[in-house]
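One chain of protein is taken out of this complex; the other chains stay put.
Read from first to last, the chains carry the letters A and B; within each, the first residue is number 1.
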Amino acid sequence: MDALISPLLNGTALGALLLLAALGLTLTFGQMGVINMAHGEFIMAGAFIAYLTQTVVASSNVSILLALPLAFIGAGLLGLLLEIGIIQWMYRRPLDTLLVTVGVALILQQVALQIFPAQGVPVEAPDWLSGQIDVFGYAWPLRQVFTIVLAALCLVSLAVWLKYSSFGRRIRATVQNRDLAETSGIRTRNIDRITFFVGSGLAGVAGVAASLIGGTNSQMGTQYIIPAFLVVVAGGVGQIKGTVLAAWALGIALSFFAEWTTGSMAQVLAFVLLVVFLQFRPQGLFTVRTRGLT
Amino acid sequence: MTGPGGALVVTDLRVEFDGFVAVGGVSFDAHPGEVRFLIGPNGAGKTTCIDAITGLSKGTGSVTLGDQQLLGRSTQKIVRLGVGRTFQTASVFEGLSVLQNLDIAAGLHRSSLSLLRARRGVDPAIESALEEIGLSEERETPAGILSHGQKQWLEIGMMLVQEPRALLLDEPVAGMSQDERTATGELLQRIAQRRIVLVVEHDMDFMRRYASRVTVLHQGKVLSEGAVAQVQADPRVQEVYLGTAATTTAGSVPPDAMTETTTDAARHGEGV
């Protein structure tokens, strides 16, 4: 029983973390077509903000809750800066956004390396997250539960915001037909900026969760960026429900493969599994069917 | 190849997009020696028919060229079976010269290994295609700077060098000047002597001048079929399609219909 329960629960938590990392990408990549390789470094920024908050507000019970909005705003501002400084010049060149942001990622990593110690910094979990709960005899760490709750909260607020707010409608209108949206009085430039801000901000929130689970150092972004993109690819670009399913499936798959083989072999197997999956669903889990060629 | 077995026969073709029936059971045939036209108002399913025949859209029913079934095969396979097509927006390789465009198209039946060699000299088939489409003087010109009409001719030339049995042309004269239309029409008539030529067109004047037989589509179904005069006399056709020209002055016609009918009406000074 335990051989099944623990990878299932660990996998779900890992999936939640991947979902947090990928949610922002569904906005920047899915809605705007920007391949932001610095997204991982925005996650890193969120984690470092969690650490900095802790150095100011000594009580880790409070600081972690304070860190969430701060990380959202901090990473969001980084994203906004990137959009205004660079991305806005290259909306019609998706592959070039990838190359440009690879450069940005390198620079952000180096900045972090020069500010913070190379071996990384510790982010303490608050007392209320230090315990475990018992699930069928498996002691499930509370911080994993926290990740899942956080991911669910972000997911629901993003979905509600996109679906019901007038702003969400304007985003979707801009994605579907930019010219028409513009002539309908939507300021598409503002939409771009706010979408990018929110997408990057979500990476910051993911960073806070990541700081509680893994190490916080200048290289941490590189661990998350590729899995996060793979989740978006497998889920179907711009499809939030696909992203959720894909993140969960990838988390579960990685945990079970790791249970049966090793953590590193699990990554190879998960990659093979994804390529096989794409043979059947080259557009990902969910797609918007159109009559045009893609 | 020019015998009765060489015809393009479409039987009960259906194409659906997520429940929307774009083409609902269309049947027609085209033979070498005639310039076959497929007309109809916007959304009638003309282009979708061509897409299904060339493997771009999935369809059910049957499409045969000679004794070969085309439906269910990949685009490149259908091309190799002898079906060429052009597009509404001329799609030539803009970075390559006219000659390189034709050469790439002519490579269809070359062996894979010969692909590794550089081009030497000019194929006689390419030379004659250049003559045929009237671009002999432009052979070194990058295709990107050709005029719109020349690009369409180059596309036709790219089909010709492939020696296809059937040529499907999607609005070949859209945006062409009157002289270019005439040249294109005569070119199509010459080509049609030995091959199947199927033209999707909005331009009624062009249709009247060059069509041997016409099929009118409406809302994914065949409305009428026959010679030009026959079709024009069909009251149903006048009602759903040609008849709109009479009402254009009322201003109640959608913009798409305006472009395809009012201009023709103006040119002829009459409705039908």
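Operating definition for what follows: contacts are C-beta pairs under 8 Å (C-beta built on N, C-alpha and C of every residue); 3 or more make two chains touch, one makes a residue touch a chain.
Just so we're on the same page, contacts and distances are computed from a predicted model.
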item	value
Protein name (UniProt record) of the chain left out of view, among "phosphoenolpyruvate--glycerone phosphotransferase", "Urea ABC transporter permease subunit UrtC", "Dihydroxyacetone kinase DhaL subunit" or "Pimeloyl-CoA dehydrogenase small subunit"	"Urea ABC transporter permease subunit UrtC"
Hidden-chain contact residue, picked from the options A:L4, A:A58, A:L180 or A:L278	A:L278
Contact set of subunit A toward the excluded chain (per top definition)	29, 35, 86, 89-90, 93-96, 98-100, 102-107, 109-110, 113-114, 222, 226, 229-230, 233, 262-265, 267-268, 271, 274-276, 278-279, 282, 290-293
Where the unshown chain meets subunit B, residue by residue	42-43, 46-48, 50-51, 54, 56-57, 74-76, 79-80, 84-85, 87-89, 91, 93-97, 100, 103-105, 107-108, 110, 114-119, 140-142, 144, 158, 162, 170
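Criterion: only the chains that are shown with their structure count from here on.
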item	value
Interchain centroid distance [CA atoms averaged], subunit A/subunit B, Å	48
